[in-house]
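All protein chains of the complex are present and in place, except for one that has been dropped.
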Amino acid sequence: MQVIQLIINGILLGGIYAVLGVGMTMIFGIVKLTNLAHGEFVILGAYGSTLLAQALGVDPILTLIVTIPCMFLIGMGLQTGLINRVMLKGSEPALLVTFGLSIILQDAMLLLFTADARHAGAAYSSTILKIGGINIALLDIILLVISLVTILILTMFLNKTYMGRSIRATSDDTQAASLMGVSVKKTYAIAMGIALATAAVAGLCIGLKWTFYASSGGSYLLIAFGVVVIGGMGSIPGTLVAGLVFGLAQVIGGANYGLLVSYILLIIMLAVRPQGLFSK
Amino acid sequence: MGDNKTLASAHKPIKVLDGIPMLIICIIIIAALYILGITGVFSSNLMRYLMNIFLYITMGEMWNLLSGFTGMTSLGNQTFIGLAGFSVAVMTSTYSMSIWVGILVALVIAVVVALLLSFVLFRMRGMYFAIATWVVAEAICTWFLSWKYVNQGGGMSVRAKPYPRIPEIYLMALTLCVIAMVVVYVLLRTKTGLGLTAMRDDADASSSVGVNIFKSKLLVYVIAAAFTALAGAVFFVNKQTIYPSSGFDISWTVSMVFIVIIGGIGTVSGPVVGAIIYVLLSEILAKLPGWSNIILGAIAILVIIFLPDGIMGTLQKKLHFELFSQKRFSEPKKNLRAKAQMQA
Partner (left out) sequence: MSEPLLKVEGIQAKYGDFIAVHSATLDVPEGKIVSLIGSNGAGKSTLMDTVAGLHRPSAGKVYFKGEDITGLPAEKIVTRGLSLVPQGSRCFIRMSVEDNLIMGSFPKGVRAKAKDNLEKVYNLFPVLKEKRNDASGSLSGGQRQMVAVGRALMTDPELVLFDEISLGLAPTVIKDIYATIKRLNKETGITVLLVEQDTQRAMKTGELCHVMLKGEVVLSGPPRELGDDEIKKAYFGI
């Protein structure tokens, strides 16, 4: 019974990890950039949801109506104003610029929101459902649903719309895409906007599930990167499985060693199969 | 028009500032730094600044050696700083050994860990390598936070009787910095160094002329680990206390990246200029608590956009000189390329 409980907990966490990684995977696969500031953007989303929910006295999930568009615009602006420019100089300067962004953001959040631990509470935060001897937190189910819906919408967008197709085409061949009338820079900006919109969702999940600090971005970045690595870049089904793997690693390691187990898993994966489990 | 200009400037002869006159100038500067430190002309405050500059130069040179000259961008050099700090603390406080034993143990551990890590890390390239080095640092930090042997997250102290005074630590830092710079300079002028720069520019060409990439990379990685660890050890001898969160802090990498980017990536003199600016700037920014990383990050981003060669790189290009040039192998490098192309 305990094993089943553990596996279920792992699956429930997997959704959060998948949505944490999906934005990074997109940027990795489409813009060919490792965004070292992704963790900070997730935490920014977490602050947005937590503080807005407190200020307005509404359910944190409702704050997505505000945080998603805001983060989308931030992402577009960032790509247009900064990263597109730096990418002309090569991939290494672009990597270092996102590194610079991450430290700027981290300290800016520290200044703005102090070093206090934060947590977004909701009415259902401590409701536990008992199903056949297994305890499942209602919150975990809600978070899993939010994550899966986000990934489903993203998949539909990428497969069924002109804009989505143009994003996939750009990721396959930028020149051929521009011959079809696609502006590569604009596509990159939209992709970054979408990636940050998913960061807003991931931030909400993290704010509801755990306490977070202005400095929490780094460890979430590494998990997000792990999801990219295990899932294979740009692969959404891979992202889901990778999220599950990290969820289980977290559960197996427990409160003290969860992160360590995840890191070791990631290092092994990087050494053995850096191109990911799901790429050819 | 613009193109003609750059073409013309490229053909202007480049003055190489090294050889005997430059060597004499360097020796005079170094000798002055030693004498002024020993004779007590420098105040302890000044020596503290200079000591920090020397340690950051050492770390910067090592990061530059990895990223700027070899193309192995690391975000995890703090692994060796943390390990070194804890080695010194454990040896001096748990086993009551001398500081010198602590530093020696730090060196040995850094070399061993670098050798072990190389088997895993050298399977990766580019950003995978960068992130993997960071993950290693975070993993060790997480492990130390719950390892009783190093007092979990509670921190440890460096103990010694009598505790080294500021001038002594200053001399340690200065000596370390001089040795580090000489090693980098000499290494870059050897055949290995030539192979490494060729590898950064064109991995296939260098492997086809028989440069043993794995061996050369390993040599550079171990050297970088060793000197970074020594700098970390001296730093924590001065600081006296270490926590996992301070030893394995990503902000070490932030400083190294800043120093090298500002000074000029891929130049030997760049980290010197970068470290001086970094230490002065940190001092000024200390008056603005909370803002320092924001300003450092913004400066680094602006430099990457507008001055991608850094201060020394830009100066050398504009004024047509090279300080401590790698000239000796810039000629054979072309031959290497040609040979490689012929073989292909």
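Every chain is named by a letter (A and B) in the order it is written, and numbering of its residues begins at 1.
Keep in mind that, in the parts below, contacts are C-beta pairs under 8 Å (C-beta built on N, C-alpha and C of every residue); 3 or more make two chains touch, one makes a residue touch a chain.
None of the values given here were measured: they were computed from a predicted structure.
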Contact with the hidden chain (one of A:Met71, A:Ala177 or A:Leu248): A:Ala177
Residue numbers in chain A that touch the chain omitted from display: 159, 162, 165-166, 168-169, 171-173, 175-184
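Here, only the chains that are shown with their structure count from here on.
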Centroid spacing, where centroids are CA-atom means, of chain A and chain B in whole angstrom: 33
Touching residues on chain A, where the partner in the complex is chain B: 34, 36, 82, 85-86, 89, 91-93, 95-97, 99-101, 103-104, 106-108, 110-111, 218-219, 222, 225, 229, 256-257, 259-260, 263-264, 266-267, 270-271, 274
Footprint of chain A on chain B - complex, ascending: 67, 73, 75, 119-121, 123-124, 126-128, 130-132, 134-136, 138-139, 142-143, 146, 250-251, 254, 257, 261, 290-294, 296-298, 300-301, 304-305, 308
